[in-house]
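As you look at this complex, bear in mind that one protein chain is not there, while each of the others sits in place.
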Amino acid sequence: MNIKILYFARIKESVNYSTEDVLLPSSVKTITDLKDYLAQRGDVWTDLFSTQQTIRAAINHELVDNIAAIHDGDEVAFFPPVTGG
Amino acid sequence: MNIKILYFARIKESVNYSTEDVLLPSSVKTITDLKDYLAQRGDVWTDLFSTQQTIRAAINHELVDNIAAIHDGDEVAFFPPVTGG
Amino acid sequence: MTVRIQTEDFDVAAELATLKSSKADVGAIVTFIGMVRDLDDGDIVKTLTLEHYPGMTEKSLSAIEQEAKSRWNINQSLIIHRVGALKPSDQIVLVVVTSPHRAEAFAACEFIMDYLKTKAPFWKKE
Partner (left out) sequence: MTVRIQTEDFDVAAELATLKSSKADVGAIVTFIGMVRDLDDGDIVKTLTLEHYPGMTEKSLSAIEQEAKSRWNINQSLIIHRVGALKPSDQIVLVVVTSPHRAEAFAACEFIMDYLKTKAPFWKKE
């Protein structure tokens, strides 16, 4: 399936871009799967997505946890804990 | 002893004045004693001070309860529950 | 730590500007404005009169502020309470608390209002 991925704050700065369109293999079904998939890119990706770093995820503008399912056409965002206010 | 008594809000309106200087008999030692003393004046005084109506008291600008002791020269105030804000 | 009792209205923006001009490390400002609710049963707009106990009022409000300052880390506080004739939707009371932290500003401001409502010698007469 095709999804769009957005990165924010220090995650954006680490991977060095803010958005990408990705064609995912059918084995990627959840946020956890997607993190594992991105971690395989090596270097900063591995550091960010395979460790126990706190990375929050949203699907279509809703905060979700790691077991959330991803569907074709979704907008998935990864970001550190929020610090507004 | 000599004290000054102040009345506020609906108590002031019932007794029809706001302040008086009173020479108390030595038997009046506490707020309860003073209420009983004032109740003996009859009419509205009895209605106000001998019933279970909620009347708050202050001595020298501090809220006190019925067992508080009164001393010569004190300013004692009687008023209904407060309703500011 | 300021307390004012006055018949005239207050200007929230001016009061906030004065508080903000301090050099303290303020992260949070919580403001409470109390207003006269609509007492209207029909077409007649009622007014109310606020009476107080001069001398005791200032003393009790200062005690409230001191108590709040002893409980929470607050930079500044301001209490303005009006007395005299008021009509529906008039401002009655302003409480402002500034603090480095929001939870303390909220707690102190609400504490001051609760305390004021139960301890400060004001009486409304419709």
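Worth pointing out:
Letters A, B and C mark the chains in the order given here, with residues in each chain numbered from 1 onward.
Please note the rule applied: a contact is a pair of C-beta atoms (placed from the backbone, for glycine too) under 8 Å apart; a residue touches a chain by one contact, two chains touch by 3 or more.
Only a predicted model underlies this, so the values are computations on that prediction, with no experimental measurement involved.
Although it is not drawn here, the omitted chain touches the following shown chains in the complete assembly: A, C.
Touching residues on subunit A toward the chain that is not drawn are 6, 8-10, 58, 61-63, 77, 79-80, 82-85. For subunit C, the list of residues touching the undisplayed chain reads 11-13, 16, 20, 25-38, 89, 100, 102-103, 105-106, 109-110, 113.
The rule is short, and it goes like this: only the chains that are shown with their structure count from here on.
Separation between the centroids of subunit A and subunit C, computed from CA atoms only, is 48 Å.
Separating the CA-averaged centres of subunit B and subunit C is a span of 28 Å.
Between subunit A and subunit B, the centres computed from C-alpha atoms are 72 Å apart.
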